[in-house]
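Apart from one protein chain that is not included, each protein chain of the complex appears where it belongs.
What follows is chain A.
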Amino acid sequence: MVSEFAGFASLAPAYPEMLLAVCAMALLMIGVFAKKEIAPSISGIAIGVLIAVGVLIVFGGTEGTIFAGGFINDGFARFMKVLIIAGSVFALILTVSTAADKGLNKFEYPVLIVLATLGMLMMVSANDLMSLYVGLELQSLSLYVLAAFRRDSAKATEAGLKYFVLGALSSGMLLYGASLVYGFTGHTQLDQIAQAVALGERNVGIIFGLVFLLAGLAFKISAVPFHMWTPDVYEGAPTPVTAFFASAPKVAAMALLIRIVFDAFEPIARDWQQVIIFISIASMVLAAFAAIGQRNLKRLIAFSSIGHVGFALVGLSAGNLVGVEGVAIYMAVYLTMTIGLFACILALKNEDGYVENIDDLAGLSQNRPFVAAMIAMFMFSLIGLPPLAGFFAKWHVFLAAIEARLFILAVIGMLASAVSAFYYLRVVKVMYFDEPVNSYATPAIELRFVMALTGFLVLSYYFTVGAPLAQLAHNAAGSLF
């Protein structure tokens, strides 16, 4: 077989990924050969590189399919990639002042974040079961290492090991599903699978493969019943790493899920819709009730993220353009809220170190009014109260569900949302109405910047970013249909 590449220019759709890969290796080399400790400057360069790649995706993004159909860059991929880059950049910014305390001040940390980001970009652009898998593994492997990065902490090591074992199990399920799909359709490329599925009659083997693929991906987005690892990993990993876990990888896995179900299994939409509806309901309901008993902020956010994945899946259940648009908006808003909330948590530092228990937040409004107000606002937004961003995100996905006549799903979602209000509001109550127990240090400048920026976006969503974001999400979703 002769190579199909006419020249370097024919690789244009993959330029951002190639740039990121080369820069990751360059950063690694600089880190290895530098004489003294230069982790902070590597972090800075990594942020710069990621922003440059983001700019390249936005302004220089050539769309097309290359590598014999293994890699696709389209409007949907570009939208999700920009979200992922934003998540990674903010995760690195959150690490700037906290790295030393959290044991993350090694040059490998930014390098691994960059490599994980590269894996996520490859996931979003995967157009083939094999490229999907290698992207996913590149991402997952980097995340396992990041979870255990603080190797002297028993909790972090446990988190890393747990994440690794369960992640490996989920990869196994995904591979098993992929091999079944390949066996029954004879193709690994998503569009060819769709053609084969559309031509043949309904086949139990393909359904089997589809279910295994969905189960493997449900692990990665931590949807019920594959969510067990989430609270432990979120609690055990260093907080900046948790912030990263809760933001960019979720977006990437969700994008991958959307691409698989629409690009490869569109002809048997009814079959995967049932599965998605089930995991959506299970995630929303379980998270709403399980979070009530949590005393640790990071565990609370873990359950909250499970619930939010459930809400995002409501949009996907609809199985139409409005639904995908809703999911895209939901992920963007969820990313913003999560980053903002983690900036607040990292700002909660007293003389004993970082505070992670909800009870320790008592009376926060009296000595850190700005941080308390920000946490309160993110909590309200996570509940989905208007006029905050969280409300509009939920509005979009529920609208899609209602358009697809999934009334029961929408009602259950709204009820779960109401139940979840309890645990979000309890945090607000503790901050504002309990007697102060702690005094907190002034947050670092970049944490305040991130809080203010995300807070502004969440608060003014309807007037500023709402309409353009909806338009972008609409265009992105349109490229899938």
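Just so it is clear, a residue touches a chain if its C-beta (ideal position, glycine included) is under 8 Å from a C-beta of that chain, and two chains touch if they have at least 3 such contacts; residues count from 1.
Keep in mind that, in the parts below, contacts and distances are computed from a predicted model.
This figure omits one chain of the complex; the name its UniProt record holds, of "Sarcosine oxidase subunit delta", "NADH-quinone oxidoreductase subunit J", "Probable chemoreceptor glutamine deamidase CheD" or "ABC transporter permease", is "NADH-quinone oxidoreductase subunit J". Listed residues A:187, A:220, A:308 or A:349: the one in touch with the omitted chain is A:187. Looking at A:106, A:426 or A:474, the residue that reaches the missing chain in the full complex is A:106. From the options A:23, A:77, A:91 or A:115, the residue with contact to the unseen chain in the full assembly is A:115. Here the missing chain is touched by one residue of A:38, A:134, A:385 or A:402, and it is A:134.
If you put the missing chain back, the residues of chain A touching it would be 1-4, 14, 21, 25, 28, 66-68, 70-71, 106, 108, 111-112, 115, 118-119, 122, 130-131, 134-135, 137-138, 141-142, 144-145, 148-149, 151, 160, 176, 179-180, 182-189, 200, 203, 205, 208.
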